[in-house]
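Only one protein chain is missing from this complex, and each of the others stays in its spot.
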């Protein structure tokens, strides 16, 4: 558990980071929502701010005056049952509040928070909510990167975001297969540091022998799959995946473009030639599974991944696992608004492990359980094989 | 036909008017597209500019250098067959080009046009395209008003556009029924002034006796229909209208809100109390028809409207007629890109006559044939009865 | 107006004809509903019977006992507002009541009707309902043919219906263009014989000069359009038609199949080689319009058709006209359940005139106004040109 002083620093850094990410945008880029999964950047900035006003200031800062009475309605995401859906698909239709308004809102709430944190000692529960709020904002920072990439990368003009963001680190080492022997292992988070509820409930699990690759699958390797007709071989795909491939004419990872016979990739630095040795990214679970089938191998389960992760490098791609997202055996649902929705997404989603080039510093760890629907590709996803 | 000098003035006024309309917007308001029928204001500004560059400057200004090679792709609307649909629903997903870029584009093209118009005498065909371009932009000015109203009026914060726009002129005179006797009448446009192709082909038509109201149906009258259960009486509605009413839970004109038991209306001046004597507006053909059924009357045909219009005031509401939009008997399709799509919309649309509070000065006339699908409501539509 | 004796004969013939049409079916053919526009044959047999029980026997046969209390629910079509839609798309999901039950129901009602008609003199209103009931059943006879054709013709086994039905009469005469001079003409039905409400209200209309073909467009002529790329030329199509063509991959009339490079047509006699000189059929209004555009001609309006029809042969194809379906000027909606829905379909539909090889004897006439949505093709539709 962080001290209040450490928390002040975490809070300040986190708030600054979000604004730094957006500092490369034009006003117009803050507004649009090309698909339902992508939220407008201004919404992320407002929503993470609303969180602190709603769950900290309203409760613990006695004299706090709300910045605006309509804020909650616009920036709430899923904490109310009915309004939720309407708002989510409508986020990109709202030109107001403006970007300037949102920055004012941020400044107002950041200042009020700092005043609160600097003026009195908060109890443990309050500090815990502040900490959650910082991690919540860090999660949205990753979404800011991926949503900005979607917005710019699906514009016919392919504008670049900036020149700095490095999304294709090379794995310049040899592929090796790490052997993990059969046995009972323990997984889950037992540390006192921050983690999400779904990581808790450390428990034993039995694993059979397996071998796991020390490297992620690369672009060059994925091209072999494409050239071998992988996208056209029904036997490699789940039934629902095959429908998805055909209805959407999927024939390469997302953001790939074949121009004059050469594969290119849209990146946050603009359109570039595909880098063969970079780990493949922006692929669905379906594509990861099909590739593994084609190789006669498979994806790891999340238990295997967590057990073996100490022996390989990870963190540049969220790694699809074979595991469907479901609660750990000892999981107990916490009370209250912050915890109550944890079980809500535990169906039809696959667990991803690790972290990506877009994950905020200090935000992931080896027990972190990310999850997405198997067809989604706008995150920096990748995979490694098990045999 | 206007002289080149008159045309320069029309052109300058028209360009200025579009920018004046948008001068009340925030940058964010230029970007969004809440429904497919509504285009982002920045798209209207770009598209009307593209028109002059594509059809005038490229053809008649020898040394003209395109402002940007990607413009056409983004601002073309329906003049290419396949790209059309993709772009239309995507207009609101494009944060680039920016608003600033579009104003630069406008300035560049306006200047190039004025240079062309001031430096050499254009032939009749060229002048005719310039004139069409001005009217084309005036049409988009009306869409700017209605699309801005949609964007702001469907925002939960109900921001106002400005304080000036007057959308509810009162008809403070008594209702009278004008008798038009049976006979052969001529309709269509025979003037030398500008008009659209679909108005030409003046021809005779036979009309039976009819009586037409000198007044549009008012808000107060429409409330009677609502209170009599008009929206719930299947016998008043077309089969397709009844589905539409029920699937969309339609129970009042668009932009009406019942707040604390009182009807309000969102207007470009913000949310106001409904004005009983103002002509009802933002209603579909279906609702106009149902109201007429309920009164035991009917809507005029466009031939009746055109014949009788000299005896009543019109111009505050586009008036739904009973006529389906189809070509006039002597209509011949003109050649070339500008004319070729005239027949394209002549199915499943109803003719509207008159003009509205949002129609640009000098843009409408008694032979003008507007047309929309019968369920659309975001224009300033209204109706008058015939018996 | 028919005498009661004549009506008895009409009734008996009509009832027999429906059963004769179905005598060529297997039990299974009575049950299915491949698309919403097509009703299961057993539904037609039941619905036409329900009509007589509901509107005649319940009202005029004092001691009539309903065959079954649930009949109305299943066989009502659109005479109740809410239940309607649910039932229409569900008709093909109902295995009960069985076909045998429906024939028992028919026999019971036919006998009760004959007993009523033979035992007492009915008043004029009652006789008029009986006459409408016969014409209603004749309308459903045409639907029986076209629905059976759809059911069998979309089965991969292409079963034939019978060997007798003649659907491709040749027009073995030369094409000529009949000149109709400008003037005021009268259209509409003024006879005392049976006609539908929508034909009444005879009235004057002004027609400009036109020339109309004495022949329908033939299969051979339509092949020229296909081979000239007609289905791929966006300029020939309405905006909505172009979407329809592309979303449904339309590239020939319905029921055409190219087998080993030769055009074939599914007919009620099974799959045959296309007959070049037969009038083209099973085409949408959109296709008729596109063909006319391609020829530089147009379709007649319904007023033109009715005025000119005395000079050409008609009756093998329902002929698409350019006219949108709307009420005649003097039309007044009759009261009561039988009449109340007449205005209900008067939007987004095109008028067809004439009749087809599937139209029952004595069922059509030169004032008959049929109407369908412009994309529908399962009726025996065709067209002739005007210039």
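Per-chain numbering from 1; labels A, B and C assigned in written order.
Note that contacts are C-beta pairs under 8 Å (C-beta built on N, C-alpha and C of every residue); 3 or more make two chains touch, one makes a residue touch a chain.
Keep in mind that what you see is a predicted model, and the values were worked out from it rather than measured.
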Shown chains touched by the chain that is not drawn here: A, C
Candidate in contact with the missing chain, chosen from C:70, C:120 or C:251: C:70
Among A:156, A:229, A:276 or A:329, residue touching the chain not depicted: A:329
From C:151, C:245 or C:283, residue that would touch the chain that is not displayed: C:151
Touching residues (missing chain, whole complex) on chain C: 26-34, 42, 70, 73-74, 90, 92-99, 151-152, 154-157, 159
Touch residues of chain A, complete complex, unshown partner: 78, 81, 85, 182, 184, 203-206, 208, 210, 234-235, 237-243, 285-286, 289, 293, 298, 322-324, 326-327, 329-330, 340, 343-348, 350, 374
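Quick note on the criterion: only the chains that are shown with their structure count from here on.
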Arrangement of touching chains [line / ring / star / complete / other]: line
Chain at maximum distance from chain B, centres defined as averaged CA atoms: A
Chain B-chain C separation of Cα centroids, rounded to whole Å: 37
Interchain centroid distance [CA atoms averaged], chain A/chain C, Å: 58
Distance between chain centroids, defined by C-alpha means - chain A, chain B (Å): 45
Interface hub residues of chain B, defined as touching at least two other chains: none
